[in-house]
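Reading through the structure tokens given below for one structure.
With one protein chain withheld, the remaining protein chains of the complex are depicted in position.
Entry: chain A
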Amino acid sequence: MRMTDETTTPSPPGTSGDPAVEVTALRQRYGEFEAVRGISFTVRPGELFALLGTNGAGKTTTMEVLEGFRPAGGGSVRVLGLDPYAQRRRLRPRIGIMLQEGGFLGDLTVAETVAAWQGMAADVGHEPLPGAIELVGLADKAKTRVRQLSGGQKRRLDLALAVVSRPEVLFLDEPTTGMDPEARRDTWTVIGSLKAAGTTILLTTHYLEEAERLADHLAIMHRGEIHSAGTVDEVVADAGDRITFRLPVQPETLRARPGGDLPFLAGTAPTLTYTDGSATVTYTLPGTSSGSPPNGSPGPGTDVPPAARAHAALATLFAWAAGHDLTLERLEVRRGTLEDAFLRVVGEAR
């Protein structure tokens, strides 16, 4: 984690320096099971922060502490400078919550449900957001009883209820789960416009594309810990670049020659996959967070800055290929993806 990077980054103009959400060494346990194991992160005003993780990673537990449903088991959390549990009463009018599931009164219509929530916002002196039903694209369902909505439609109603009080901080727990691709895209547009209006948004998701598309900053959570955090670019850089090519000869033939073994690149050993008699070689170069190579044997190239590692590795590789008079077929260099970073977090911890 490089949380220090974030705190030293100057705030965007127009925002105060105080974070909208601040989590410090949060711990949360249910009986013997420790769901959250000392996580820290900061969300600045007006930014969208995504908590990415598998099911059971501790995302929802973290959200519930921030939403004031339960006190922090250890460490501290602040939302808009307030303790969300002890100062719930003062905080509640300023935040909007989209829960992960259910909880509607099934016999009310969509319009009645939204009107009830608008009324409750008005009761605390917030001018409710008009057109919340249209905003989430449920206008044609306004007179439908809530129990007759599909799963995706219920998620959209949930979003409408969360924004109806014009919250300063919006918590979205898996906002697009159960939606078809079109509804998901529409919801992304809505979330984007809320963010453009200045709302601070903290969302959880297990859709990588969602985090990649929406998040200013994200954190990958696994088994109660944050394993990687930063901007999308920073987290992706964690994944390291990949070099792939096909060997024109059999590896056994190569090995028979002196010095014929495939080289280590940036301290990384190659992975070979065999298909139809030919071998495909893949190198996953170490990412930004890896000081030493994963296999422990320090090799040339690890002192090279991460952004230049692919270049240095290719130079080594070409020199080796030239030395053996080989042509690397279908050579491909690509940057790591968020999926690579995610799978690496999940895989490492396994």
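The rule is short, and it goes like this: a contact is a pair of C-beta atoms (placed from the backbone, for glycine too) under 8 Å apart; a residue touches a chain by one contact, two chains touch by 3 or more; residues count from 1.
Keep this in mind: contacts and distances are computed from a predicted model.
Chemist: Among "ABC-2 type transport system permease protein", "Formylmethanofuran dehydrogenase subunit A", "Cytochrome c oxidase assembly protein" or "CidA/LrgA family protein", find the name that the UniProt record gives to the complex chain excluded from display.
Modeler: Matching "ABC-2 type transport system permease protein", "Formylmethanofuran dehydrogenase subunit A", "Cytochrome c oxidase assembly protein" or "CidA/LrgA family protein" to the record, the invisible chain is "ABC-2 type transport system permease protein".
Chemist: Among A:Ala197, A:Val249 or A:Leu343, exactly one should touch the missing chain; which is it?
Modeler: If we include the chain that is not displayed, A:Ala197 is the one touching it.
Chemist: Have a look at A:Val23, A:Leu48, A:Leu80 or A:Ala310 and name the one touching the chain we're not showing.
Modeler: That would be A:Leu80, which touches the missing chain.
Chemist: Can you list where chain A touches the absent chain?
Modeler: 14-16, 18, 20, 45-46, 67, 69, 80-81, 89-90, 92-94, 97, 99, 101-105, 107-108, 112, 116-129, 161, 163, 165-168, 194, 196-200
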